[in-house]
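Questions regarding the structure given below will be posed in turn.
In this view, the complex is presented without one of its protein chains, the others remaining in place.
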Amino acid sequence: MNYTLLAEQFFNGFQLGIILFLVAAGLTLIFGIMDLVNLAHGTLYMFGAFFASTLVAVTDSLVLGMILALPVMLAAGLLLEFSILRTLYERNHLDQVLATFGLILFFNELFLIVWGPEGTGINLPPYLTGTITLPGGITVPEYRMVIIASGLLVALLLYVLVSKTRVGMLIRAGASNREMVGALGINIKLLFTLVFGLGAVLAGFAGMIITPITQADSGMGESILILAFVVIVIGGIGSIKGAFIAAILTGLIDTMGRSFIDVALLQIMDTVAAETAGPAISSMMIYILMAIILAIKPSGLFPPKGA
Amino acid sequence: MTEIMLKVENLVKHFGGLVATDSLNIEVEQGEIHAVIGPNGAGKTTLIHQLSGMLESDSGTIHFDGQEISHMSSANRCHAGMVRSYQITSIFKDFSVLDNVAMSIQAREGHSFRFWKNANKDAVLAGKAREILVEMGLEERAEVLADNLAHGEQRQLEIAMALATDPKMLLLDEPMAGMGPEESSRVTKYLESMKGKYTMLLIEHDMDAVFALADRITVLVYGQAVACGTPEEIRGNEEVRHAYLGDD
Amino acid sequence: MNLEILKTPRGIYNSLLILLCIFMPWIAPAIGQDFFTDVFGRIMIVAIAAISLNLIMGFGGMISFGHAVFVGIGGYAVGIFASHGIESAYIQWPVGLLMSGLFALIIGAISLRTRGVYFIMITLAFAQMIYFLSVSIEKYGSDDGLTIDARSDFGIPFYDLNDALTMYFTVFVLMVACLLITRKMVNSRFGRVIRAAKSNDERMHTIGYPTYGYKLTAFVIAGMMCGLSGLLSANFEDFVSPDMMFWTFSGELIFIVVLGGMGTIMGPLGGAIIFLLLSEVLSNITNSWHLIFGPFLILVVLFARGGVEGFLAKFEKSPEAKS
Partner (left out) sequence: MLKKLILAAPLAAMLAVPSVEAAEKIKVGIVLTLTTPASIMGKQMKAAYEVAYDHLGGKMGGKELELIFEDDGLKPNIGKQKTEKLVKKDKVDFLTGYIWSHVLGASAPVALKAGKIFVSANAGHSLYAGKKCHKNFFNAAWENSQNSMAMGTMLNQRGVKNLYILSLNYAAGKQMVAGVERTFKGNVVGKDLVPTSHKDWSAEIAKVKAAKPDGVFVFYPGSWGLAFFTQYKQAGLDKTTPLYSVFSVDGANLPVYQKRKMKHMIGTFNTMFWAPDLDNAVNKRFVADFAKKYKGQIPSHYAAQAYDSLMLIAAGVKAAGGDAKNTDAVRKGMEEADFGSVRGKIKFGKNHFPIQNFYARQVINKNGQWQLSVRQTVVEDHAPVMSNECKL
């Protein structure tokens, strides 16, 4: 066993988990509080990627571009909420699924037209392109460190917001018992708008910080959306803590699977069979994980109390 | 000594830090109407949820009609002969009144894996359902969509659906909630006429109805039974008067 | 069959849908658009998938976002056997139906333990898993799919699926059979349990129904019906590929059901005709047709609940029970 590789892969899995968490956090809150199935959450991730790319190009600064993109994301999220999604809160899940599916089709096409089929991207400034060597000979690209650090920071801010502030108290209350918040005489509409805006910013932030690595293209939101679904289902819908743990778990299992499953399979089967089965199994691992967890706990690992 | 139909021992249910049911013991005799009263938040509805199997209890046992049902599913408790009604009307709104009741009838007639024959034209289901509606005085509304019934009528339908399962025991969760005085007294009369035929656990805020109907009353406060006895005993119980009924 | 149904707009519309399907092989050449017969054949195959989705979603309230996966399983039953030279329909079809039923049983058994939003997402996730699995199986073409050289062989003289008209009417007859089965089933005792569970699942439990088993049965029946759509699709297109189970197709199926009128017998057929003709027309107008289609979908959801059937039902005087 190569321990350096193992450590690096652990690190990589963690980073994937962070991105998943940022997307899943908003998704799980929006589900939990507004009971809204928002397929277009992946679209918000794409928004973040494209807006930041353009703003980074305009300002010629990674940091400035991304910081400017955050309020743009908030505005886009609020606009979307105000124009279409707000009317969907009282609709059933089916209407929500369909309408947000329509949004996906529309925005994917729109972005394709505006930015062209090649999409767009962000170039890292020279100070972020190097690699860091950690003790034990583990080398990691600097920028991936930045992702982890900023992702953890956001997760921490979110934790403080949700567990230490009045708004956070309402969010938690809303996630476990929607009627109760209404009964407390809170302006529900405002709370919903706020939560949606927060979710949009988080998804957008994930989209923008991953863009220097994956680049941005129309349709990028859907594969992350489905992964985020898996994450929040595992974590328990409405639970930020669940989303965090499930995201890290998913990221680690997916990465470890891709890294070591072929080696593991070679122990029990011949090369050809292992080479065929390896990629198939590693791409199914997280779904199998989800199936197992649901078979044991149908409401996920951390269902919000009272749900 | 009459037989014990329902025996609840040391039943506990926590919600987080909150204790909703606290080592509760209740015995309901066969054929009696046993009312459970208590202030809001005393854990009455939670108790019904636990008894009907909607909520899993943290600990304690429930015996019904000689068998332990503590871990039985709702559907099986119903088949064993214990059925509940809902405080907040829970009916099939897009079905006709008759079909609502017919669903209960169908449930007691064995499995429903019958895929072909038109159940709408099933004389057995419709006939029995109509009988129940006649008993409840809803026969004229049989073909109306349940959603289009007046509130009081929906409450009656709620009880009719429970009765149609042919139960031994009814768990009635505020059957008179939201009814006008006329409907309320009709239901009271009806329940009275059913006395002896069914064992009933009644939760109700309408104290006139409770004291008119109940053979025995258990007073629930913070998930604990603070008193249990005949209406007269409860009326005369200083502690209950003070804590709950008021001193009038 | 009486003529009563022709007295309501819905009745006329429904009759028209069926007549259009019956006579398309003659209408199309008459208007010089032969290829319309193919379009309608394809529409009816999609309609079967939509009918099966409607059974669980429209009547049973189970929003499956992975329904297309069963089309794929049925299709691959034909494709895989054909690639091994086994062309007998008596092997291909039963296996195809059984496999779609089996997958539905497994997916349903896990997904139905959960509710609402969870159910939507889990069915989607499972469908994606099977999609990726099929892409990674190189032996059966991977994403390139399988070209099917010979259609299913029923061994009946003068009955040959290679004949276009035979194929067309095989699809038609099976689609009508699915419509009839749905109609029979939703009014049966079983169907009432499913519909009541959609209306109020908790109450069903308290009046004595363990609804899980009923819902799972409905899910399996729908899976098999959808597998039938796949069997037909493989024969009709002479081709199967993982693409037929991609999640967007599941989304389109949901839309078809809603557009046509959810929880009505004929809704899925009307929805399939309108959806597929519309996408054909829009894609001929512009390559960027999703730009129009996306908002159209949203408008339908926001303002045309109940779909076409619901709209037409407004013209009816008495609120009649769903037929």
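So that you can tell them apart, the chains are marked A, B and C in the order they are listed, and the count of residues begins at 1 in each.
Convention: a contact is a pair of C-beta atoms (placed from the backbone, for glycine too) under 8 Å apart; a residue touches a chain by one contact, two chains touch by 3 or more.
Note that this is a predicted model, so its numbers are computed, not measured.
Just so you know, the chain we are not showing touches A, C across the whole complex. Shown as candidates are A:G119, A:G174 or A:G204; the residue that touches the absent chain is A:G119. Check A:L152, A:I188 or A:I213 against the missing chain and you find that the one touching it is A:I213. Among A:Q9, A:T59, A:T87 or A:S150, only A:Q9 touches the chain left out of the display. The chain not displayed touches subunit A at residues 2, 4-5, 8-9, 12-13, 15-16, 109, 112, 116-119, 121, 123-124, 129-131, 139, 141, 143-144, 210, 212-215, 217-220, 223, 255, 258-259, 262, 275, 279-280, 283. In the full complex, subunit C makes contact with the omitted chain through residues 9, 12-13, 16, 20, 31-36, 38-39, 42, 132, 135-136, 138, 141-147, 237-239, 241, 243-244, 273-274, 277-278, 280-281, 283-285, 287-288, 290, 308, 311-312.
In the analysis below, only the chains that are shown with their structure count from here on.
Once the centre of each chain is set as its mean CA position, subunit A and subunit B turn out to be 46 Å apart.
Annotation for subunit C: no residues touch two or more other chains. Residues of subunit B touching subunit C in their complex: 52-54, 73-76, 78-79, 83-84, 86, 90-96, 99, 102-104, 106-108, 112-120, 122, 145, 161-162, 164-165. Residues of subunit C that touch subunit A in their complex: 57, 63, 65, 110-111, 113-114, 116-118, 120-122, 124-126, 128-129, 132-133, 136-138, 247, 251, 254-255, 258, 262, 288, 290-291, 293-298, 300-302, 305. Of all residues in subunit C, only 184-185, 187-193, 195-196, 199-200, 202-211, 214, 217, 319, 321 touch subunit B in the complex they form.
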